[in-house]
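What you see is the complex with one protein chain gone and the rest in place.
== chain A ==
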Amino acid sequence: MFQPQPTPFYPFSSYGPPPVSSVPQLAQFHPAGPGDSVAPTMFADPIFTPTPVASDAGLSFHFHNTNNNTNPNNLPPRYKMSGQGVSDLEAQEELARNFQPDLQGPLVGEKKSSLAIAEEYAKADPIYVAKTTALPQKYSHYRPILGDGNCGWRAAGFSYFETLLRLGNQAQLEEEVARMISLNNFLTTVGGFEDWLFEDMVEETTSLLKDLAELMPTSPQAAADLLRQRFNDPNVSNAIVYHLRLLASSWLKGSVATYQGFIPDNLGVDGYRKNWLEPVDQEIDHLGMTLLIDVLLKPIGFSVEIVYLDRSEGTQVNSHIIQAQDSNGAPTNPGGPVIHLLYRPSHYDILYKDRPPIPLQAVAEMTRNPNIQVHRATNFTQHPSSIQSTPMGQFSQLDLNTLLSIPGFGLPSQPSHQGYASQYQSPIEQGYAASPISSISPISPGASSATTPSSTVLQPAFSAPPPPPASSSLTSPKLATPIATFPQSTTLPVHSHLPPPQRPTLTTHQLLAGDVPSPSSAGSYFRPSKYEWEAAADRAQEGPVQFLTSTFKNSHYNTAHYNNPNFQPEEWNPDGEEQITSRKRSS
């Protein structure tokens, strides 16, 4: 039927639409597509391993590649056509049917910085890039869950135990043991399951709860390790996951009226239980997640926030909180523990909002690590060594007076200035309100987690000394040197609160002033006294303040600069301009 031709576009031009069995079809069977629903049961679950192929970027790449390359001789061997259209199609279907996702890594991975997600999507389409870039500012960490079809169940189950651990209440863990055992009766009477089926699975759940309760008072770390170890033992992990499936299935059976309207495809309650809840490796859908939350988490006051990372419009991920509510829709346990789950089409991972204080050393280490540090900044023309080898992390906790010593970095020459904390709240960055700092500095967004606003503000400001032509200045090794030597010549007290002003050493001062010919350094040598500063800090809440130094404005640390990885064009705002001018007049 369809013979492979050396001329790339021949088949399409002469036969009209491409034959069913032509190459582009193959791409649709390619495993990379998370949203690909050719045969939901075959694709056990999309994988989001750190390999780039797993993302949507991988999918689009394959489409692109095969569409532009219809010459079969150029295709990888598995895409070659036999010349027999029908058997070709069969072969493709066979491929799709027998496709086993390449599942690698632990069932429940290590907690890591959520910057990794942004890296994973760095080459995806702009919506993903924008959303994943903004993600780490809200959720500092994430924990990948293996996409084996149980990820949603496992993510919620793991979070259940982990949150109990985090709360650190031994009595609550023991109560949970009792609750789980009492639910056995619910499984038999309502769910209609027999004891022999679930007793071993329930035992895994309860023994984990008991072991955690025992370990927790003496060593929370050992308890956390045990939890991860159990959840990575397939025997234990799958038993617990299946226990959760049975609970959700029974819960549906017991509250048919509540959920009936949400059952897809007219399956009916029994059909849904049989097709969606009870088969092993059948991924959780939204109803399943709701059921699980309702039976497992709501009764103990845990809320679940589901963060949707998809291609919907917007620059921020959408999220939805599921929590116990009273009849008026008000949460019954406001301020209770919240579990964050990251949802990507048919996959769940766990997100964390905690920002534990990162010790200075760790920050320095993190920023030295090129993977994290300049991954998003590879477009810059700077000499790689000048920035990668610079222990910028050590700057992250500079105290105020060091900043004040830099010409042009003192407060703008208005006595009524409103303080540091708000300096970055320019209109462009309002979108990043959660943590404006990390959006500015591509160097070490993670570092901002360690410090209080007052000291964090200084980090990007301090790393901004490059003179106006920012990128070219960074290529100059001459500049890199003073920055690198800076910490050695200054004392860098680590304070999270404002320290009393100190005179910086003169050497530092001259070093920078000499090497960085900033246009603003000549005129503005003004530095307010600590009394003025404190007064200004008190008024910090009064309103947004523009960052006024031209050094900053012209550097790529400014998000309005085209070299900034989070580039956002500056928009002219008539109101904003008026405010500024009026303030100037009033001062």
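The rule we apply is simple: contacts are C-beta pairs under 8 Å (C-beta built on N, C-alpha and C of every residue); 3 or more make two chains touch, one makes a residue touch a chain; residues count from 1.
Please note the rule applied: contacts and distances are computed from a predicted model.
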One chain isn't displayed here; going by UniProt, is it "Cullin family profile domain-containing protein", "Alpha-1,3-glucosyltransferase", "E2 ubiquitin-conjugating enzyme" or "Proteasome assembly chaperone 2"? "E2 ubiquitin-conjugating enzyme"
So one chain is hidden, and I want to know which residue out of A:Glu175, A:Asp211, A:Glu278 or A:Glu305 touches that hidden chain in the complete assembly. A:Glu278
Going by the contact rule already stated, which one of A:Ala91, A:Leu167 or A:Leu197 would touch the omitted chain in the full complex? A:Leu197
Touch criterion as defined above, residue of A:Tyr242, A:Tyr259 or A:Tyr272 at the omitted chain: A:Tyr242
If the hidden chain were put back, which residues of chain A would touch it? 41, 193-194, 196-197, 200-201, 203-204, 234-236, 238-239, 242, 274, 278-281
